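Take this structure, written in structure tokens, and hold onto it; I'll ask about it next.
With one protein chain withheld, the remaining protein chains of the complex are depicted in position.
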Amino acid sequence: MNKPIKEKLESTFRDIQVAVPEDNRIAVTAEKPNVLAILRFLKDTGFDHLALLSAVDWIEDNCFELCFILTCYMQNDDEYLDSQRLHIILKTKIPRVKPQFVTITGIFPNAEPYEREIHELFGISFEGHPRLTPLFLEREYEIPPFRKDFDTRKYVEDIFDKIPFVMDKAK
Amino acid sequence: MTVEILLIVAFGGAVLSYLLGKTSDKGRDCFAVFISLALVAFVACLYGRSVERTFYFGFFGIGLVLRLNMLSWFFAITISSLGALCTIFSLSYMKDRERTDFYYLMMLVVNAAMLGIVLAGDLVSFYVFWEVMSWSAFLLISYNKGPALAAGMKYIVMSVTGSVCFLVGMLSLYVFFDTLNISELAPAISSASGGYILFILTAFGIAFGIKNAVLPFHAWLPDAHSEAPAPFSAVLSGILIKMGTYGFLLLLYVILGLKVFLGLGRGLLSYHSILCFLGAVTIIVPTFIAMLQTDAKRLLAWSTVGQAGYIILGIAFGTNLALAGGIFHFFNHALFKALLFLAVGAVEFRAGTRNLDSLGGLAKKMPVVFIGALVGICALIGVPLTGGFVSKWLIYKTLILEGSGFLAFFALVGTWGTILYSYKLIHNVFLGQLPERHRTVEKAPFSMQLPVVVLSVAILLFGILPGIPLKVINAIGTSFGFEPLNVTLWGIASETGALNTINIFFAVLIVGIVVWLLFCSGAKSVSVRQQDSYAAGAHTPVDKYHYTAEFYNPLYRMIKPFLRDVTDEIYYGIAFFLRSCAGILRRIYTGDVGFYVTYIILFLAFLIFVQLKWKPW
Amino acid sequence: MDRNQITKWLKAPAKMANKYSLHAIYFCTGCGIIEVPPVITARWDAERFGIIPAATPRQANLFLITGYVSVKTLRAIIRTYEQMPEPKYTVGFGSCPINGGMYWDSYNTIKHLDKYIPIDGWIAGCMPRPEAIFIAVTHLWTLIEKDMANGYIRYKDNYESYRSNQEMALGKLEWPPLYPASDEHRGGE
Partner (left out) sequence: MVTKVMQIIFSPVLALVVGVFFLGLARKIIARIHWRWGPPLVQPVIDIVRLFYQKSVSHGLVFDLGIILSLAGSIVVVLFLPFGRWCPLDGSGGLLVILYIMLLAPLGMALSGGEGANPNISIGISRKLILSLGYEVPLLLVLLAVMTRYKTISIMEVVNVQQGTSWSIISFPLVLSGVSYFLILPAILGLRPFDVSSAPQEISSGLMAEYGGKYLALATIEHAFVLFISIALFVNMFLGGAANPIIFFVKMLVVFVPGLFIHAVFPRFRVEQAVKYLWKWPTLLAFLGLIMTMVIGG
């Protein structure tokens, strides 16, 4: 099952690398412009479930990597063979200095909270996103906390350790 | 101080106040209040006198007979006192409304007409005052335009059909006995045949049933009560409904007499048991409908229909205890229903709305009205220290001891339905959190608080010392031919189970004080602002945290299929059917002259043809 | 357990009653909550010590904070603590409320809970076993006996510093202060 997918992908798109690390895994790395086309193509071929959208911070080569994991929603029904139960991971790199990406809620509406989370914790802004407001965090951070250059120990020292213990007046 | 001066003062006062209103509003208000208080004083000092006077005007020979006995005195005192309180209430309720002179005129005319009905000695004057009352009530119901007009129309159509039945009954009586004086009718009618009596009963029964909102004829009441202005809807449901009760009493006990009434028909099919069954059903159905209303006045209107069922049940059951219970419940219902309507009117006057889902927390803003409404619903439910309990106790005792358990069951389940909808009224209007938009609501004006306080005190007084009204009711019972109850100041003393409200009062008082001391012995409690209530640690948003809507939703889901208002649909069906018939007729009477001329010519031709052919003349 | 000694009851009924009827409200913050069900059910029955779960903070006098405290739940914990009526005791489960525990350097957990609300008893352990919880309860009894379980009194005396700590950690708080500074409205008795 994954052989034909691999050929089809390579035939339709030019500068993408398709690797098959295991029998039911396909890793596709692509450039930013044709990510949307690939996503739409995969969705049409039956991978209609965006399992996860996450970001990885490669601080050494100064870039963020967005990973989209797609599966076919009904794949664990019995008419699917074991070999057909596939996970496709699509990776793309974006520069770390002013991270920008386009929203994919047009194709996968359930990506909306993922993108908000990545925006809040990594600082990657997605244009076209309906509401890019903070999702979890209570406080504001200059460096978004999930970035590698965010020093948690220093943050704890100058926020929480500054709060004094309560000296009991009575004693 | 004789009876006719009372009526002259009543009607004259109404007209005078209208004329006075042309010059100065202040003068008219004080004069109207003065007149209604004077009426109360006049009626009070007529106590105990039974008088019969006839006056012959030029009205082609039929004289106006005025009669005063214990029964009519009891009704008259209730009418005049309630009328006085409602006029005082409407001083500030009607302050900045237009057409207030017309309102006061109609209000005093309705009072005077009701006094007239109660004092009427013969059926003609009874009918005249009945019509005056119905029409002035119609004018008052449709006072504030809009939907009130439709409600007024519905009311007047039904009460006119009632009056027509009354007229038919009256004329047949006149034809048979050629006298319409009530005291002469009574001996004559006992000689009439059973069938004729049944016809009289149905004719008058329909007339009084419509006015008393017995079940099949209750369709007009919810609309009329919720659209009428608050002080008038208090009079409407407090007293005007009870004119039907007075009619039933007059018909069943004065005209027909006890033996004839109970003798009609056998066993279950006798007239009195059908009336009892009708009364019992009237208790149940409106109570469940009242539970699900979201408009305060409509809820109270449905509860009026329910409580009228108690009175019918009490009157129709035919033992001295039941009669005493029925009449005492009429008196209590007049008091607490007027109190509740006045309280809701005060809330509507201040907060601007009477929709139960959007009100809340007004107890802090309007404490006196809240206490009044609380006493009102306690009396409505029949909580022991209020009058409502004593009258219900009398009815239940006789129902049980006479062995008709199912009527008692219907009435008791009605009480539990009353608890649900009366608590909903208090909870949605006065308890709970005060919404932002009602934060600027201030206290009800004094002229609204005075009637509420007076009525609450009266309810509690007659609840703790029921002997005062029971003595008068006992006299009424004996005048109807029942053997007297031995009435003590605090209830009934009889071997088959006595009632002693003083014991209950002292028990509740002492135990209440003991519990209050126990309460104060605990650690001091800290008063907390409205927003500081438990919300699982979350912040309670203003206005969004607590408001009550669809209070009895689970019950509503259960009894929804049974709730279609069948009688309303029937009446609207008849109305639309009649309208369509009229439509057909319209095609013949097209209204332009040409058609009429052709009709005449055709008819003449037809006549000539018949004459030529058969020569009948 | 000196519960059955009538003389102690007659001498100090308030203290004895507070000891042997602790209505606990346990706040399901972190992982500690999984320890509470076995404590109140068949194997280790807490009811024999007089501890029953209470539905709302108004009915409770023992507050169990089970597990790490994130910045978001601190707001709810402060609100619940302030809604409990006076003689109230708090017990912190596990090492996270003590000093942040495993999440000592995390950006969104509260390290020392007793900077924000007074804590009467700590139970060490990265989720203490039920026996440890009962040891804590008996220890709390001795504290109550010796009048040392005075968390709520400390809270009232140093309310300003507690409040300022809370505002430093959480920013603006939506509810007004429990004991207003000028002490005229609430009359801090």
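Here the chain labels run A, B and C in written order, and each chain numbers its own residues starting at 1.
Everything below uses one rule, namely that contacts are C-beta pairs under 8 Å (C-beta built on N, C-alpha and C of every residue); 3 or more make two chains touch, one makes a residue touch a chain.
Values in this document were obtained by computation on a predicted structure and should not be read as measured data.
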{"item": "Chains in view touching the one left out", "value": "B, C"}
{"item": "Full-complex contact with the absent chain, from B:Ser447, B:Thr478 or B:Gln530", "value": "B:Gln530"}
{"item": "Among B:Phe34, B:Tyr423 or B:Phe480, the residue in touch with the chain that has been omitted", "value": "B:Tyr423"}
{"item": "Selected residue (touches chain absent from view) among B:Ile381, B:Ala444 or B:Leu485", "value": "B:Ile381"}
{"item": "Chain B residues that touch the omitted chain in the full complex", "value": "361, 363-364, 374, 381-384, 389, 392-393, 396-397, 400-401, 403, 405-406, 408-409, 412-413, 416-417, 419-420, 423, 426-427, 430-433, 491, 496-501, 503-504, 507-508, 511-512, 514-516, 518-519, 521-528, 530, 532-536, 545-546, 548, 551-555, 557-558"}
{"item": "Residues of chain C in contact with the chain not shown", "value": "3-4, 13-14, 16-18, 20-21, 23, 41-42, 45, 47-48, 50, 53, 55-56, 58-59, 61, 83, 85-87"}
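The working rule: only the chains that are shown with their structure count from here on.
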{"item": "Dominant chain pairing [most C-beta pairs in contact]", "value": "A-C"}
{"item": "Chain A and chain C, separation of their C-alpha mean positions in angstrom", "value": "41"}
{"item": "Distance from the mean Cα position of chain C to that of chain B, given in whole angstrom", "value": "59"}
{"item": "CA centroid of chain A to CA centroid of chain B, Å", "value": "73"}
{"item": "For chain A, residues that touch 2 or more chains besides their own", "value": "none"}
{"item": "Junction residues of chain C - those touching two or more other chains", "value": "none"}
{"item": "Chain A - residues contacting chain C, complex", "value": "136-139, 141, 145, 150, 152-153, 155-156, 160-170"}
{"item": "Partner chain A, residues of chain C touching it in the complex", "value": "71-72, 104-108, 110-112, 114-115, 118, 153-154, 157-158, 161-162, 165, 168-171"}
{"item": "Of all residues in chain B, those that touch chain C in their complex", "value": "523-524, 526, 531-532, 534, 536-539"}
